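Excluded from the complex is one protein chain; the other protein chains are retained at their positions.
Going by the order they are written in, the chains are A, B and C; count residues from 1 in each one.
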Amino acid sequence: MFWEQLLNGLTLGSTYALIALGYTMVYGIVQLINFAHGEIYMFGAFAGLILVSFFGFNLIAAMLAAMLFCMLLGILVERIAYRPLRGKSSRLSALISAIGVSIFLSTLMALMAGTNTHRYPEVIAHQSYHLGSLDLSLMQILILAVSALLMIGLQFMVQKTRIGKAMRACSQDLDASYLMGINVNRVISFTFAVGSALAAAGGVMVGVYYNAVWPYMGMMAGLKAFAAAVMGGIGSIPGAMIGGLSLGIMEIMGVAYLSSSYKDAIAFGMLILVLLIRPQGLMGQKISKKV
Amino acid sequence: MIRGRKSRWAMLLCLLLAVALLAGCSSNKEAAEGNKDADKSQEEAIKLGFLGATTGDVANYGIPGKKGMEMAIDDLNAQGGILGKKVEGVYEDNKGENSEIALIATKYITRDKVVAMVGDPCTGLTKVAADIAQKNKVVIFSAGATGTGVVEIGDYVFRNTLLDQFAVPSVVDWMMNSKGWKNFAIITSLNIGYSTALTPVFQEAIKAKGGKIVIEDTINNGETDFTAQITKLKNAGADVLVFTGYYREAALLQNEAKKQGLDITLLGGDGLYGHDLIKLGKDAVEEKVIYYCGFSSDQPSPETDAFIKKYVERFKEQPDMFSAQYYDAVMILAKAMTDAKSTDPAVFKDELARLKDYPGVSGNTTFRADREPIKSPICLITVKDGEFFLLEKIPVKVQ
Amino acid sequence: MPVLTLEGISQEFGGLRALDGVNMVVEEGEIFGIIGPNGAGKTTLFNIITGIYVPSEGDLIFKERRINRMATHNIARLGIGRTFQNIRLFNKLSVLDNVRVGSHGISRSGFFKSLLGLPSMLREEKEIKSRAEELLELVGLYDKKMEYADNLAYGEQRRLEIARALALKPSLLLLDEPAAGMNSGEKVELMKFIEQIRQEMKLTILLVEHDMSLVMTICERIAVLDYGRKIAEGPPEEIKNDERVIQSYLGVGA
Partner (left out) sequence: MNGLDAAITQYIDPYYLRIMILLGINIILALGLNLITGVTGQLSMGHAGFMSIGAYTSAILSMQFGFSYLMALLAGAAVAAFFGFLIGIPTLRLEGDYLAMVTIGFAEIIRVFFLNFEPGGKAVGLSGIPQHTNFITVWLIALLIIALNTRLLKSRMGRAFYAIRENEIAAASTGIDTTRLKILAFTAGSFLGGLGGGLYSHYMYYINPQDFGFMKSIELLNMVILGGMGSIPGTILGSFILTLAPEMLRIVAEYRLLFYGALLVILMIFRPNGILGDVRIYDLKKRWGRKEVKTCQS
């Protein structure tokens, strides 16, 4: 049973990790907890649902289209709700604006799609493989593989490409990057786009895996993914992956071997603990205050 | 300086509040005066307030309930109303929130001057409204509250639901004797009162009948990941899964069970009623979910048959338990008022308490001496060919 | 008598040595200047003295007390007031309130006293206010006491920061580039003002400055920092003629 539960945890954890990546990228560059990120994940799941059930897309095509859609949504959100605040307002204002966007988007979806849960059609036939006593389903393999692929791609992009370098420069010092001739606004838009695309991929996969999407799925998933990002060390891409995976495993193991009554408390309890013991997170670097 | 003269601001605001307050008073006077005129017209209209959510998480109980109530009121008016007076329904959406239902109940009583309120389908919300109704001496008639501690609030509080504490022992009896299930798994939805209240009722009944609970677990309403719970369940060796929560999670649990290759029947209370159970669960719930409730549109009595036909004609959909219970609630209130020859809640509530063997569309209802309803029989419903299907009717044995 | 003594102060930031074994003695009543090129560690030194950074090595002694690991607010309460290189005012508080907050370290009414408005608290409030008004008069901002701090002009903000630091009744005042962004006329006035407050309030002043002429005019002694090391110390004339100073710092401009 342990190995099966571990697999459950890894699957759940990789969805957290995908959402956490978006959080961590945005936070790394503009120091903003993008509360609307969970809602983008939800919109991604719904976009995939519509494409699959009404337009007959296959899984990969639906996922790519949903990612594209959420890229645009992410850029739009940034333009409307965050850019006007940048520079002239406090971080508190930006955070509150993010909460506003989050409430707005989830309510919007609830008005459009109803508050109830929708079934995701089975895009791929359920199939499971036996590895000794372990049951491994095709969907689990797919989630793990796609997550790993996206994460590696992201890491490559940030480390090796031109725009990745610009992103890293911005995360060090926004003003200095601006002075160095980097189009900061474009880099930020790009960051939101990439983060949103990852969230959309997560949304579609979660929808297919659990066969269910609903308008309020973003809130809790977003909070937990953020907890994962903080645990891993916000701003760090490997940190977000490790944080997400370990949160997923901890939650599942908590349910499996301790009590399922405290499942939500586990995520937040760990978050508080990590912040108290190691505020910079597991993989983060200590930043000294600038005076 | 941010604060400097703020104390003046505070005073100004207090003044403003006072003005608002006065406005409240004066409009109250107006309302009172208005009521004098309205009194005449009110002599013709008997008002009933609807309690239930038409938006939010529990809207799928409130919406059909509202339809049932509307239909009952129209039927009454078609027959000439109650005691020659017209009946009028007042409808507000309480969104399933405590503070909302409290405000709405107050509004019904003080502004709309209702003689009775019908609802709410949820036990907790009913309690909030019942407290207000009792204090203001207005009858409240819940069409769905199945938990304990409702009618104890006072003699103006009634309900016409099949109570879990009466139904569950019979259901457990059926599971053990007709089905031969001896080893039970119980999963509770931790964050809904309905579920945490129902679980102990099952536990007691199972213990009393000599069954064995092999595993107890919890989930959270609103989650989608139940992989860990199902993996645990797979290794527990249960014959049947008793799930005391709502339909959404039941469907998702069965989905996950199917994926993990676990073939088990899930049984629960009327919280499992909801067409989303079938929409979400599809073949995973096909003949794999059973719930008990007081109403089924299959094998109807003549009264029920007439009700169903009319309902389908009007709303183009099948009625459910809540539409039937709201319908009955209004009709039972009308009967009590007619028999008592009074629309004064203080008078007709006593007549109401004496109700015996009322042949409603949701089954026969009798109030015990403590005003708890006894309804018989229980319908066991399952899913077949993508529809709810009456599996069996079993009688209720009340000790 | 020395007011402030620095003994072998070193500060490292993740391997980077910002200060390296700095020794310094500031005597009572003097105006002591610290100069040095950008990144020489001048502001870091101020942050160490005021407890914002804890020095990696060395001792800080203020009036015969070690203050190495003391918290910022406790150091302030000992009587060390400061201004900041990049002005740090309470922007959404009035000018008057900025100065009133300045005296937090020397007033005492606690939470419950404030809540209940006891007579002793009201008396103290009166004192705080009248003193703040005096200080505003002194820096010439009395007429603007009700303005928000962020509505003031740059030079006024600098003066307000000094007034706020003075509200603490400090015995040692740290000024971080007080003349930054001022024209020469303003600088002359500032010099007069610094001299005046030193006389009237019996202050010891430690200042970090870029402007050589200002430092040379009003400081009695000067220390020169370069790459975290002190390379010279002495009266202005001596510094002007010091080989190493000319080489590393003045040489560029002179």
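Just so it is clear, contacts are C-beta pairs under 8 Å (C-beta built on N, C-alpha and C of every residue); 3 or more make two chains touch, one makes a residue touch a chain.
What you see is a predicted model; the values in this text were computed from it and never measured.
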Among the chains presented, those that the missing one touches: A, B, C
Residue touching the undisplayed chain, where the options are C:33, C:102, C:178 or C:228: C:102
Options A:24, A:102, A:140 or A:211, residue touching the unrepresented chain: A:102
Full-complex contact with the absent chain, from A:42, A:154, A:230 or A:247: A:230
Selected residue (touches chain absent from view) among B:127, B:259 or B:375: B:127
Touching residues on chain C - with respect to the absent chain: 50, 52, 71-74, 76-77, 81-82, 84, 88-93, 97, 100-107, 109-111, 114-117, 121, 124-125, 128, 146, 148, 164-165, 167-168
Residues in chain B touching the chain absent from view: 1-10, 12-14, 17, 21, 24-25, 27-28, 31, 55, 92-93, 95, 97-99, 102-103, 106-107, 109-111, 123-124, 127-128, 131-132, 147, 149, 153, 189-193, 195-197
In chain A, positions touching the absent partner: 27, 31-33, 80-81, 84-85, 89-97, 99-108, 111, 219, 223, 226-227, 230, 261-262, 264-265, 267-269, 271-272, 275-276, 279, 289, 291
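Methods note: only the chains that are shown with their structure count from here on.
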Centre-most chain, if every chain is reduced to its averaged C-alpha atoms: A
Chain whose mean Cα position lies farthest from chain A: C
Between chain B and chain C, centroid-to-centroid distance (C-alpha), Å: 71
Chain A and chain C: spacing of chain centres that average the CA atoms, whole Å: 47
Footprint of chain A on chain B - complex, ascending: 55-57, 59-60, 190, 217-220, 222-225, 227-229, 231-232, 235, 248, 252, 255-256, 258-261, 276, 279-280, 282
In the complex, chain A residues that touch chain B: 1, 4-5, 8-9, 11-12, 115-119, 126, 128, 135, 137, 206, 210-212, 216-217, 220, 251-252, 255-256, 259-261, 263-264
